[in-house]
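Sharing a structure with you now.
With one protein chain removed, the remaining protein chains of the complex are shown where they sit.
Here the chain labels run A, B and C in written order, and each chain numbers its own residues starting at 1.
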Amino acid sequence: MDSINIRISYRDTDKMGVVYHANYLVFFEMGRTELLRKLGYSYDKMEKEGMFFPVVTAQCNFHSPAKYDDVITVETRIIELKNVTITFGYQIKLNDKLLVSGFTKHPMVNKNFKPARIPQNLKELLLPHLEPNEK
Amino acid sequence: MDSINIRISYRDTDKMGVVYHANYLVFFEMGRTELLRKLGYSYDKMEKEGMFFPVVTAQCNFHSPAKYDDVITVETRIIELKNVTITFGYQIKLNDKLLVSGFTKHPMVNKNFKPARIPQNLKELLLPHLEPNEK
Amino acid sequence: MDSINIRISYRDTDKMGVVYHANYLVFFEMGRTELLRKLGYSYDKMEKEGMFFPVVTAQCNFHSPAKYDDVITVETRIIELKNVTITFGYQIKLNDKLLVSGFTKHPMVNKNFKPARIPQNLKELLLPHLEPNEK
Partner (left out) sequence: MDSINIRISYRDTDKMGVVYHANYLVFFEMGRTELLRKLGYSYDKMEKEGMFFPVVTAQCNFHSPAKYDDVITVETRIIELKNVTITFGYQIKLNDKLLVSGFTKHPMVNKNFKPARIPQNLKELLLPHLEPNEK
């Protein structure tokens, strides 16, 4: 599990005074990007090596809204790891209160956008973050 | 079923040259807003009457990306209608090619954010748009 | 002068209930894109021909805010046309009330991002839209 903190800025809110719902997908992305960066797989590195992880499915469950200036925590886990796909699970919290949960599923594709096997060395780095019960 | 057209603008794209994935949730929202408006339920009217439909679950399945300047079609249906919740289903297409599908589930809440029954007159207007097999 | 209409959607608003100020730059861009498209210069065509118009200066004057669901009009003019730069002027209105005015200045650059002369045929198409007093 990896976690990052994000302060909600004005552009993230809508006229209900809370975070516009589509922005939680942005926060999910920040979470998985940081997890991969900490494993040595920055986005730039992966792009140079022709490794892409487009989103094929995304799901969000909205429990309670974040507000302007809140500092939220995005917890990112790997909840499924197959030969060609990774599924990340997310829990967004304010202090210890769960605000939003969800997952995103990503096949690995190469620079020609063809499905490709996730390299063994990346898989080994990902395995310690695998927590299959969290969905 | 109701459908609207949207031209993809620059702000919608990311550095992959395609629509940033979180923006499809924005297009879903535009789709359901227009369906409700055509039934006489503009957002302003509903707000004044203390009827809100926050999103509790959203799911997107990404089949193929939309690109800058594409004119996409958002088809919006009602796929489930209960006493307190509506579920909208969406198909986003370019010409006849399916790009993105998904659904959003919404409880009705009143101005105190308490769950409330969907009024009978709104329900009757929604029923003709109910196509339960589309998910 | 060319004008387009835009309906304010939820994502455009912030928690003040009005359009988030940075979004007017997005509306300016929609205005100039449409003006150029009507002259036969879609963004795709220009990109293929290696013609780019990056923004070097942008200014916005905010008179009155647009609100959710308003249908605003963006009027786009060319207020200066030189060998290498175009300056667009904008007036965003709700009915006839001026909400926001501003301008953006763009050098033309080629595919190597070097300044380049605006082609004579484009210049001739732009000239009828030149209204130098509007700033």
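The rule is simple: a residue touches a chain if its C-beta (ideal position, glycine included) is under 8 Å from a C-beta of that chain, and two chains touch if they have at least 3 such contacts.
Please read all numbers here as calculations on a predicted model, not as lab measurements.
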Task: Touched by the hidden chain, restricted to displayed chains - done: A, B, C
TODO: Tell me which residue among B:Thr13, B:Thr33, B:Gln91 or B:Thr104 touches the hidden chain in the full complex.
DONE: B:Thr13
Task: Sole contact to the chain not displayed, among C:Leu39, C:Ala58, C:Leu81 or C:Leu125 - done: C:Ala58
Open item on the list: Under the stated touch rule, tell me which residues of chain C contact the chain that is not displayed.
Closed with: 21-23, 25-26, 29, 54-62
Task: Interface residues of chain A (partner: the chain not displayed) - done: 9-11, 26, 29-30, 33, 42-44, 68-69
- [ ] May I ask you to list the residues on chain B that touch the chain which is not drawn?
- [x] 10-11, 13-18, 20, 22, 68
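Just so we're on the same page, only the chains that are shown with their structure count from here on.
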- [ ] Measure off the straight-line distance from the CA centroid of chain A to the CA centroid of chain B, and report it in whole Å.
- [x] 24
Open item on the list: I'd like to verify one number: the distance from the centre of chain B to the centre of chain C, where each centre is the average of its C-alpha atoms, in whole angstrom.
Closed with: 29
Open item on the list: Please output the residue numbers of chain A that touch at least 2 other chains, ranges allowed.
Closed with: 22
